[in-house]
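For reference, the structure is listed below as structure tokens.
The other protein chains are all here in position, but one chain of the complex has been omitted.
Chain IDs A and B follow the sequence of writing; residue 1 opens each chain.
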Amino acid sequence: MYCNKLPEIPDDRKKIWEKVDNMARANSLWVTAFGTGCGAIELRPLHTSRFDMERFGIAMRPTPRQADVLIISGYLAVKTLKRVIRVYEQIQDPKYIIALGSCTMNGGMYYDSYNTLNILDRYIPVDVYVNGCMPRPEAIIDGFSLLMKKIKEGKAEGWKNYIENLEYYRENQKKVISNWDLPDYNW
Amino acid sequence: MTHLLLSITVTTIAALAWGLLLGGISRMVTARIHGRIGPRLTQNYIDLWKLFRKKSSIHHGTMFWLAPMFRIAGGAGVLLLVPLIVGNTVIVNMSFSGDLLLVVYFMFFGCLGMALGAGDSGHPYAVIAVSRGLAQMSSYELSFSAVILVLAAGLKTLSIEEIVMAQQDGILSWNLFRYPFATVAALITFLPMQMAYPFSIVLAPQEIPIGPPTEYSSRLLSFMFSGRALFGVAKLVLFVNLFFGGASGWVSLLIKTFLLYMFPIFVSSVFPRFRTEQSIRFLWFVPTSLAAIDLLRIMI
Partner (left out) sequence: MEKQPQRIVSDSGFEIEVVRKDEGYFHVRVSRANVIELILSAKQRCGKNILQLISVVDRIEDDIFQLTWILEDTADSSVFIVSADYPRENCSVPTFGDIWPTAVIFERELHEMYGIEFPGNPRQYEDFLLEGWKELPPMRRDFDTLEYSIRTYGERRKRIHTDPRKFIAETTGEWDTPVPMKDEDR
């Protein structure tokens, strides 16, 4: 059972609900438990009593269907990019991406590697970058609060950007993934 | 008729709100036990609203859509068949028309619908969880039936209304003191009903990530959440009625359900999880034997 339809941007939104929705979304960010690189180890302390991210309403979900946020934690290899695309497209709208570490911005220490992407936002839309190698848990919490601020202001619209410019992103993705065998959109 | 509909609506909405609030309190209490601050009290309402307003674009078949409705219907059914407050004539719902066996059937109904829907989603983890859940359910149903047998043999009735009325002569007439072993057995079966920790083999967060609702998203998940909250409150009210003397007023109902709700939370904060066969063996033998002691006392 496949769906061949491409996603659409919902346009029947009422402004008054939008504000309430954004408040709710910002205060209940559910994160896909998917560690793409070395930074995944820096996410674990966020659960503990020292940093405790549950007080912001942030929780880990084991499945992308129920999540809102995808964290690209550290360097992203081409092989992982394929899985990231699958996971990202399975998350239901609205969805956000946080990218951790300098590797996601310009390749970091892997800038001359044969399989690490140098510039992440050519392939998927990133809402918040957290710099550092690796960022400390405090920095990640700071990134989360920045994302909350953006959501409350209604500016975290990477997912709309992705739907609008799907062709551009697909072209870039296909350029680096040489054995492309994904469907048009991974529902 | 209008009065009945109004009373049903009010009961369901109030129970939903109370169930979500209890869920929020339970998350806070668990966090404090871990030494964390924990989420805010209203976190469950925020989560529910967010899920309700998220876009949903997955289709896995008819049962996949119907399962959350089954869940809500099961929870609401149990809630409406159980008398809320002793002697209250304003909100009676349908508590006169069903007995304990019908209530047990409704409890099974919700879980069964859930199982069908999760099976329809086709995710392997969901299917594993469903098979575990049904095996465990049939084992604690056995112990719970033994407890019902004790009540029926001791009080010569299956009607919940009459069971509650029999406990109104002071605190020592509660079934908690009349049939202590059966009460302990019932409290043990309450743990797997609430998916609390030694018996949490259905959700099993570290083994089969989240079990049945793996494929559920956004609006369907919000229905499932509210169904679970309703179900929780319905079971609490049922247990208060069966063993703790019923509730003489709204305040007493809230306090009793709250205290009873804390029991699985404390237990699940300190226990690891059983394996499936350990859980089933435990639920077959321990609570059933406890209930059998009381049954023998009644017979002799």
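For the reader, a short list of remarks on this structure follows.
Definition applied: a contact is a pair of C-beta atoms (placed from the backbone, for glycine too) under 8 Å apart; a residue touches a chain by one contact, two chains touch by 3 or more.
The structure presented is a predicted model; accordingly, all values stated were derived computationally and were not measured.
Partner chains of the missing chain, restricted to those shown and counted over the full complex, are A. Considering A:40, A:105, A:146 or A:166, the position touching the chain not shown turns out to be A:105 (whole complex). When the missing chain is restored to the complex, the residue among A:55, A:82 or A:160 that touches it is A:82. Looking at chain A, the residues touching the absent chain are 78-79, 82, 105-107, 111-119, 122, 175-179.
As a working rule, only the chains that are shown with their structure count from here on.
The residues of chain B lying in touch with chain A in their complex are 27, 31, 34-40, 43, 46-47, 49-50, 53-60, 205, 209-210, 213-218, 221.
Residues 1, 3, 7, 10, 17, 20-21, 24-25, 27-28, 33, 48-49, 52, 54-55, 57, 61-63, 65-66, 68, 92-94, 187 of chain A are the ones touching chain B in the complex.
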